[in-house]
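Pasting a structure below so you can have a look.
Taken from a larger complex, these chains appear in their original positions, while the remainder are omitted.
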Amino acid sequence: MNELSAAFSPTDYRYAVPELRDFCTEAAFVKYKARVEAAVARAFAKRGILREELCDEIVEAASKVTAEEVRAEEQKTRHDIRALVNAIRNRVSDEAKPFVHLSATSYDIVDTANALRYKNAVQKVILPEMLALERVWIELARREKETLQIGRTHGQHAEPLTFGFAISQYVSRWGSRILRLREASENLVGKFSGAVGAYNATSLLFDGDPDAPEEFEREVLSLLGVKPAAVSTQIVPPEPLCDFVHAVVSSFSVLANFCDDIRHLQRTEIAEVRERVAEGQVGSSTMPHKRNPAGLEGVKSLWKRFMPQVVTTHLDQISEHQRDLTNSASQRYTQELLVVFAYCVRRLTGISKRLEVDRARMLANFQISAGDIVAEPLYILLSYYGHPDAHEFVRRKSLQAYEERKSLREVVERADEILPYLRNFTSEQRAKVFDAEKYVGRAAEKAEQVASYWEEVLKGL
Amino acid sequence: MNELSAAFSPTDYRYAVPELRDFCTEAAFVKYKARVEAAVARAFAKRGILREELCDEIVEAASKVTAEEVRAEEQKTRHDIRALVNAIRNRVSDEAKPFVHLSATSYDIVDTANALRYKNAVQKVILPEMLALERVWIELARREKETLQIGRTHGQHAEPLTFGFAISQYVSRWGSRILRLREASENLVGKFSGAVGAYNATSLLFDGDPDAPEEFEREVLSLLGVKPAAVSTQIVPPEPLCDFVHAVVSSFSVLANFCDDIRHLQRTEIAEVRERVAEGQVGSSTMPHKRNPAGLEGVKSLWKRFMPQVVTTHLDQISEHQRDLTNSASQRYTQELLVVFAYCVRRLTGISKRLEVDRARMLANFQISAGDIVAEPLYILLSYYGHPDAHEFVRRKSLQAYEERKSLREVVERADEILPYLRNFTSEQRAKVFDAEKYVGRAAEKAEQVASYWEEVLKGL
């Protein structure tokens, strides 16, 4: 789309997700608002207030109205919903006209349309993308569940694990976020309670039937598949949207963490994983041999840009009295957050698929510290078999090893003072203490367990 | 507490909640960590690995160890958990010593202790405070459910409602947040999976029983009443804490909104509510007659200070590989957020109790716009009875009224062109259109409905 190099937002030029155009653009917003107007007409028809053929006219008109027509009207009215109403009215008979938007306030339409389109965007595009990434990670966790890797804390070699186990953390965290985002999208609410939320207009219309206003609201929203707010002002209560944005952003952070991890594993000195590169791709404009983790860095960078939007959503929890409009422009940008998030999910799916594990290098890195890993298992078993101060013993031996430039294993294997305890070790314990590769705990099994669990859970989605 | 005027944080000097000292201080943190160490000992005893009397020694020592002892040890070791372990060891026999902290990594203790103390702080102090505020609001909503008030959007008079209905929004939003925070506190997780989360140490210890490590973790945590993480690294997955902070902050924002609303209703020109003041209280250092809504402003101000902490919690979702320590200092401040939030809840409970409604003034303000409120109901009924362009008709009449400095009602009551439609109005509709006080929709019933609903729900907590 050439026009877009003239756009001010990089989202359109660089980070677009075309499938989201049906939900996350001004045109889509207009389409969804029109759909709500159509539902209002259908609910009137259902109650026998609006003749079926007039209802059909409105439903038809609502399905055809375009963003451009609305914009042209807005130039005149300077009010976006009145512009939409006029654009629909322009397409129906005089008899149908009065029933367009009848008894609605703008935000009956806007809030309901937003709830519906965000929910649809999540369920039709974003969740499938998230599931695709989850499946790639499940496969990776399972494939590498036995691949020995050194665990790292503080950037320092710590205890053994497997690469599949490391990935299983992401499988689990991401799986939980998928469920959370799905739930948050389903909890988005709409309303049809009028200008201040008290059903003033519909109470007037359905004069004499006190339950009718809330029934009518439920009817309109159920036609669309959106839950009604328990109570509302001019707008829906802000918390469901706030929870929704939280669900998106907290999911986004899981991606950011993955990016950092994989990026660091690609450091020249570590080099345990790499991305297969495309033919002809340029790594660096001046250093052609480099393979930069630019995709991972790009996702992290977009997170840096969009994560602080959580502040906006909390600011938008505040609206004076029955509402001020200071949440309007800001909430228009919610759609962009969804696009950028979906873009990042998709991008990471690609990168994760192309991820190559250098098992030899992983093992080589592991070997660097293999001789020192004895520290923890030794101290634990010494304690277990009654050594009164095993931690301090091992700490001193570590320093000695460091000074003598030996591995800790070399130093402790010859330490007479612990011989009495060593004799009590089972042979398997002895193996795990002195052979670091065996001291890998339940890494492989746990990786498999997590993979299977989420495979099962997500089957149901 | 005089010492605290020498403290750097205003929380201690001005915004303290003494009941939270048992959960949200360094001393409490030490106490909870010791409690986790005790649970570890008890779980060993339960498995028959640790003799009951040695276990009792450790449990006893853990219950007595103080923050000061730990601090003194930390001066030497420069490691807070090793300091705690030494402090407990100092209080037990040589035989028991090796079993203190056996097979644990620091964050098995820290993360579990935090999950437990935050959960307890919520359930023992914060939820009761939240419920107290909810009850005051329920009472207020019910008491004022029939009190006519003008609804305001954009700070402009809009349609009628009742003050109790306005308050019912807060009852509903706050009730939902209470449930959310309770759920988030229960979803906090602990762990006992060792230095990189792979159960390396416990697999060694429970050699030959592959299920024992996870069983043991479940045992330790169930003794404490904390859920185990599905899978963990050196630390628990960060999302449950992130969801928890989100629950607190999004609740806090509801308070901030309430503050703004009540504050604006106290503006000199509006003056619909006021707070009863205490004897001897000074409103202003130089304008003694003023009654400033300082409490409401204080709560809003604290929200401005602590709301941005959500950014921190998202930053803390990122930890490199099996963890880095950059979430440690930042998460120590979670306790302070809880204190300030609880302070604000309590303060608003007091203010809400002291809130006086000036019904006469509310009605007088309502009357300012009573003559214009006809606009909406008239346009809706005209449309309903077939007027092809009722909105535009009313809009023009509004401008005419504005120019003639009349109320809209005066202008439209004499408008011949709508007579044919007016004849179709039912008498009740006519009353609602031309008597603004009747055009109040379902405000009173809805206020009652919301109040009853939450009264019922919260009974169960």
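As written, the chain order gives the labels A and B, with residue 1 at the start of each chain.
Criterion: a residue touches a chain if its C-beta (ideal position, glycine included) is under 8 Å from a C-beta of that chain, and two chains touch if they have at least 3 such contacts.
Worth saying up front: this structure is predicted, and the values here are computed from it rather than measured.
The complex in this file is a homo-oligomer whose displayed part has 2 chains and whose full count of copies is 4.
The definition used in the following text is that only the chains that are shown with their structure count from here on.
Chain centres here are Cα means. That of subunit A falls 24 Å from that of subunit B. Against subunit A, the residues of subunit B that register as touching in their complex are 49, 82, 85, 94-95, 97-99, 102-103, 151-155, 158-162, 165-166, 168-169, 172-173, 176-177, 180, 194-205, 207-208, 210, 213-214, 230-234, 237-239, 242-243, 246, 249-250, 253-254, 256-257, 260-261, 264, 307-308, 310-311, 314, 317-325, 376-377, 380-384, 386-391, 426, 428-429, 432-433, 439-443, 445-446, 450, 453.
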